[in-house]
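Only a single protein chain was left out; the remaining protein chains are all shown in position.
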Amino acid sequence: MLEYAWVVPAITFTSFWIILLFGKKLPMKGAEVGIGALVMCFVLSVALSGAWISRTADLEVEAHKTVETGEHGSKTDDHGGESDSSGDHGGGGDHRLVLPSPAPLVMGAAEGGEGGHHSYIIREPVQKEWTWFSNGQIDIKAGIHIDGLAVALLFVVSTISLLVHIFSTSYVHGDERFTHYFAFLSLFTTGMFVLVTASNTLQALFGWELMGLCSFGLIGHWWEQYPNARAALKAFFTTRTGDVGLLVGISILFFAAGETFDIASTNAAAIAGEIPDGVLIAAAAALLVAVIGKSAQFPLHTWLPDAMAGPTPVSALIHAATMVVAGVYLIARLYGVFWEAFDIADGGFNAIAIVGGITILIAAALAFVQRDIKKVLAYSTVSQLGFMVMALGVGAWTAAIFHLFTHAFFKACLFLGAGSVSHSGSHHSFDMVADMGGLKKYMPKTFWTFATATLALAGVPPLAGFWSKDEILLGAGENGYTFFLVVGLVGAFMTAAYMTRCVYLTFFGEPRGAAAHHHPHESPSTITIPLIILAVLSVFAGLLNAPGILKFTEWTDNITVITAGMEHHDFSIITALFSVVVGLGGILTAYAYYWKGFRVGVLKYDQGISGSIYRFLGNKYYLDDLYEKGVVAGVSGPVARAAYWINQKVLDGVVNGAGVTARGLARFVYEILDQKVVDGIVNGTGYASEGAGAGLRVVQTGKVQQYAVAMFIGVIAFAGLLVVFV
Amino acid sequence: MVAQNVFFGILALVMGVSAIRVVTVKNVVHAALYLVLVFAGVAGIFILLAAEFLAVVQVLVYIGAILVLFLFGTMLTRAPIGRTPDLDNPAGQRGLSALVALALFGFLGAILVDAFSDSKVEPTGVVTSSDVALSIFQDYVIPFEVISILLTAALIGAVVIARRD
Partner (left out) sequence: MYLTQFLLLAAFLFCVGIYGVIARKNAVLVLMSIELILNSVNINLVALGAWRGFEEQIIASVFSLFIIAVAAAEVGVGLAIVLLIYRNRQSVDLSQVAEMKG
C-alpha cells in the first residue's frame, strides 16, 4: 500500500490539468474536480497513515529480532533491552518471528543524554524510485520515501487543503478567475505532496519551487490592484533569495554524500561521520538560508505579512499549514546533516535555535501593533514557525513535528475564521480597529471556533497547542538549551496576549464601521463547517502525543538513528506549569488592558518610550525600508541604470552599427558593384556588340554587287594563300 | 593545225572585244548584240573542239532563246533605247571591280599556265548527237530528269513571279 503513495501527487496534478483545460465548462467551474481530487487524496492519506501505523505496530511483536546495524554509537541488544520505551515486549520468551518482507527492522541501543541505555527501533521507510534519466555516472531519480514524517504531513496537507477547497467555493464565489484559482490550488497541493514524499533532494527542490510559483500565483490572485501584485512578487523574490541557499546546499551535499541525491543515504553519510565538518557546516548553513526564506524566519520574514494580500483561504493553506512549513520539513528530513553540522547534541547555542528564537520574539512583538486581523495571524504564524525551528535547533525533533501538526489545524481555523468574519461580518474589510467589533452575537459559530483555536494557540490545556508547545519547552530545557526555554516562555506569553487582543477587537465591544453599517450575519455552511472541523481537531489532535499516549512519537520517530535514539523526556510538571501560567498570564494581561481598560506604565503606548517602541514596531523595525530602499534600490538602481546604459549604448550600438554597416554595405554593393561594375560589364558587352555591329553593318549595303566584290576578293585572297603556301 | 590556231585567234579576239564591249557600252541593246557575238564565238570554239552538237545547241538556245529573252526583258522594263549614261555603278565601284577582275585574271592565268603548259588538245573524234544522246539517256538519265524538273520549275516559277494580278 505504501508503495503507491505516489498516486497522491499524481491525483492532484491530474486535477490541475483537468481544471485548467475543462474547468470553465463544468457546472461548478472546476471546484468539483478540485474537491473530488482532494477527497481522494484525503482518503488515501488516511489509508496511508493506517498502513504506516500498522507497519510500525508490527514492531511490537517482533521485539526479539536481532538484526545488527553498523551505525555509530549503537550496540546490539540480544535480550530485548534494559528498558521498555517502546512498550510491552509481548512477555519475554524467545520466539522468533520472521518478518514479512520488505520490512527489515533494525534494533539497536544508543547512549541517552543522561547515561541510560534504551533500545530503539528504526523502521525502514518505504522507498520506490524510478530513474528519470541518467547522465553519465549520475542517475536522476524520482521516487517516494514514505515514513512516519511523510505520512503525518500528507495527512495534514490533504486535510487542510480539502477544507480550504470547500471554504473557497463560498469565499471566491463569483470571481472571474475562479477556475484558475482552483487550478492553482491543485497545483500547489501537488507541489507540497511532491516535497513531502520526495526521496531525493532534487525532487524536494522541484516541489519546493513549484510551491513558490503557485504561491506567487495565488497571492497575486487579485493582481489588478497593484499592492497585491507587489506582495506576490515580494513573496516570490524573498523566498527565491533563500532558494539560492537551497541550491548551494543540495549541490554541496550531493558531492559530500558520495555523489548521490538520495536523502536517506545523505543522512546516513552525515551520521556516520563520512562528511568532513567544514563541508557539512557549509551545506547546513546554506540549507538554513533556504529555510529562513521559505519559513519566514528573521530576517527574511517580511514577505509573509504582505502575502496576506491574497485570498484568505490561500493564506490558510499556504501560510499556515503548508508552504511555510516546508522549511521546517526540510530540516526535519535532513536532520542527520543538521544534527552533525551544528552539534545540536551539545546544548548551549546553535544557529538554528538562535534564528528560531529571534523570530519568535520579534514577530510576536509586531503582532501587537497590527490593525489588520490577517496580519496579526501572519505574524503569529511567523512566531510559531520560529517555535518549530527553535525546537529543531534544540534537538526536540518530535516536538517540532508535532507542533507543526497541531499548529496547522488551529492556525488554519483562525485564518478561515478571519475569512468568515470578513466575508459576512465586516464587508470584506480586515481592519479590526475600524470595521469590526461586537461580532460575537452575530456570528456565534465563527466566534466559538475562533476562540477555541485561540486558546489552542495560546497553549491552554488540554487543547492541542498546549501539548505541542509544552513538549518544545521541555526539550529546550532538558537538552541543555535553557536560554531558549526562557525565550519560548516569553514567546508563549506574548502569543496569548496578542491573540486575546485580536479576539477582543474582532468580537467584543461595539460594532464599528462596516460591522455597524453592513448587517453582519453568520456565514454559510460551506464556510462554517470547515471551521467546526478544524476547531474539533484543534481540541483533540494534541492528545495524540500526550504523555502516556505518545502515539505520534511512536509513529514518526523511527526514521534515523538520531531521531530514534533521542532521549524522550518524561513529562515534567514544572515546565507544564510554567507554560500554563505564562499562557494564562498573557490572556489576563490582554483582558485587563482591553476589557478593563487597564493602562499603566509600559502599556501607555502613545507616550514616551512606549511611543517610540510603538512607532518602531509600527514600521516593522524598518526592515522593509532597509530591504526595499537599501538593498533593492541600492542594487537595482545602479544595476538598472547600468543595464539601461549597456542596452542603449552597447547593445543598441552594436545592433545599430550592424544595421548601418549592413546598409552601407548594401549601398556599396548596389551603387558600385551592381550599378557600375556588373551593369557596366553587362551593358558594356551590349555596347561592344552594338558598336561592332554598327561597324560591321557598313559592309551590308544591301547591294548585291558589292557583296559579290567582297566575295571575289575573298576568293582571290584565299586562293592566293593556298597557292603560295601549299 | 595552223588553220585551227588562226581561227582560234580570230575567234578569241572577237570574243574578247565583244565581251569587253558587253560590259562597257552605254546602250542596253548594243550590249545585247555584243553578247550575240560572244555567244557565236563560243559556238565557234565548240566546233574547234569537235563538239558540234553542243555548238548547235549553243546557238539555238543562247542566241535563239536566251538573248531574245534578254531583249524581251529590256523592252518590258522600258530600258531606255539609246545611249543612257547611268548603266554603270559609280566609278569607285567600277574601279574596284576592274581591279578585282584583273587580279582574278592574273591569278587564274598564272595558275593555268603553270599547271597546263605544254598540254596539247587533240580532239580525237567528233562528238555527234548520237553520242551525246546515248550518253545522256544511258549514263546520265537521272540528271537529265532532274534538269527537266528544274526547267519545269523554272517555267512555272517565272510565270508565277511575273504574272500580273
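When the chains are written out, they are named A and B in that same order, and each has its own residue count from 1.
The criterion applied here is as follows: a contact is a pair of C-beta atoms (placed from the backbone, for glycine too) under 8 Å apart; a residue touches a chain by one contact, two chains touch by 3 or more.
On a predicted model such as this, the values are computed, not experimentally measured, just so you know.
Residue A:712 is the one among A:448, A:483 or A:712 that touches the chain missing from this view. Residues 1, 4-5, 8, 12, 15-16, 19-20, 22-23, 28, 31-32, 35, 38-39, 42, 45-46, 48-51, 53-54, 57-58, 61-62, 65-66, 69-70, 72-74, 76-79, 86-89, 93-94, 96-98, 100-102, 104-105, 108-109, 112-113, 116-125, 127, 131-132, 135-136, 140, 143, 147, 150-151, 153-155, 157-159, 161-162, 164 are the ones on chain B that touch the missing chain. Mapped onto chain A, contacts with the missing chain fall at residues 697, 700-706, 708-709, 712.
Heads up, the rule we're going with is that only the chains that are shown with their structure count from here on.
A separation of 125 Å divides the Cα centre of chain A from that of chain B. Those residues of chain A lying in contact with chain B across their complex are 705-706, 709, 712-713, 715-716, 719-720, 723. Chain B contributes residues 89, 93, 96-97, 100, 103-104, 107, 111 to its touches with chain A in the complex.
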